[in-house]
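Here the structure comes first, spelled out in structure tokens, and everything after it is commentary.
The block that comes next holds chain A.
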Amino acid sequence: MLKLDGCVIENGNFALRADVCIEPGASVAIVGPSGAGKSTLLEAIAGFRDLKQGQILWNGKRISNLHPGKRPLAMLFQDGNLFPHLTAEQNVALGLRPNGHLSEEELSQVQTALARVALRGLGNRKPSELSGGQQSRVALARVLVQRRELLLLDEPFAALGPALKAEMLDLVADLVAETGTTLLMVSHDPQDARRIADQTVLVADEVVLPPAATSQLFDNPPPSLRDYLG
Partner candidate 1 sequence: MKHLMIAAGLLSATSAIADDKPQLTVYTYDSFVSDWGPGPQVEEAFEAVCNCDLNLVGVEDGAALLSRIRLEGESSDADVVLGLDTNLITAAKDTGLFAPSSVTADYALPIEWADDVFTPYDWGYFAFVHNADTPAPANFRELADGDTKVIIQDPRSSTPGLGLLLWVKAAYGEEAQEIWAGLADNIVTVTKGWSEAYGLFLEGEADMVLSYTTSPAYHLIAEEDASKAAAAFDEGHYMQVEVAAKLAGTDQPELADQFLEFMVSDAFQQIIPTTNWMYPAVTPSSGLPEGFDTLIVPEKSLLFGADEAAAVREQALSEWLGALSQ
Partner candidate 2 sequence: MAGRAQPVSPRPGIGAAALVAALILGTLAAVALRAETAGGFGPADWAALRFTLTQAILSAVFSAGLAVPVARALARRRFRGRRALIALLGAPFILPVIVAILGLLQVFGRAGWISDILGYFGLPPIRIYGLHGVVLAHVFFNLPLATRLILQAWQEIPAERFRLAAQLGCNGIAMFRLIELPMLKRILPGVLAVIFAICLTSFAVALTLGGGPRATTIELAIYQAFTYDFDLGRAALLSALQLTLTAVAALAALRFSRGDGFGAGLDRALRRWDGGAPAIDAFWIIAAATFLLLPLASVVISGFAGLFEMPAIVFRAALTSVIVAAASTAILLMLALPMATAVATGRYGIVELSGILGLAASPLVIGTGLFILIRPLANPTALALPVTALVNAVMALPFALRILVPAARDVVTRNGRLALSLDMGRKTFFIRVLLPRMHPQICFAAGLGAALSMGDLGVIALFADPQIATLPLQIYRLMGAYQMQAAAGGALLLLLLSMSVFWLLDRGGRWHAEA
């Protein structure tokens, strides 16, 4: 279980308060007006932003004092998810071994992961030689080999077309289901949230509200969400 315990996160001139629990294995969408602090929340969980107060716990253990790489999570950013000078295969391999060479067995894991995201045979290409969707798949293949219990998505597919985005989200849904991963994803689009997230967290007025069932939330939106949805 992911627990944000009395957290206050400062970002410029606003402070975001979060006091929520996320059940293990849940898929949670984070929605809210632009600038409300959705990405800030993810960055704090991932360790790129300090907590002003409070702590973050994973399965009862404090993780908010850990180095970003030591937290039990993988994260995909809005952009810059691949190293442009490394091949797809090398990029995926970094998820297994960020600091060394792969064994034969690990190499085959990388191949399997690439195959799982339908990139068999494209391992030698560099990101600039892949389409946007393919680049996203490489990043997902890396998430797969990382085997982390928590996956954070900060709108990594925002640049893709609707069909492609839906395809990627379905792939994510399949992957988290297969691996039992807990998913937290920032989303602008209620459709995305409905598509793969059973729960939704609303971030508005400098507060992170507790998760609610997605369909219920969007069918009966509270005032702050209503304004946002228009």
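If you want to know what made the cut, all candidates are chains of the complex that A comes from, given by their letters.
In this text, a contact is a pair of C-beta atoms (placed from the backbone, for glycine too) under 8 Å apart; a residue touches a chain by one contact, two chains touch by 3 or more; residues count from 1.
Only a predicted model underlies this, so the values are computations on that prediction, with no experimental measurement involved.
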item	value
Single touching candidate for chain A, where 1 or 2 all sit in one complex	2
Candidate 2-facing residues of chain A, complex	46-50, 64-70, 73-75, 77, 79-86, 94-95, 98-100, 126-128, 142, 146
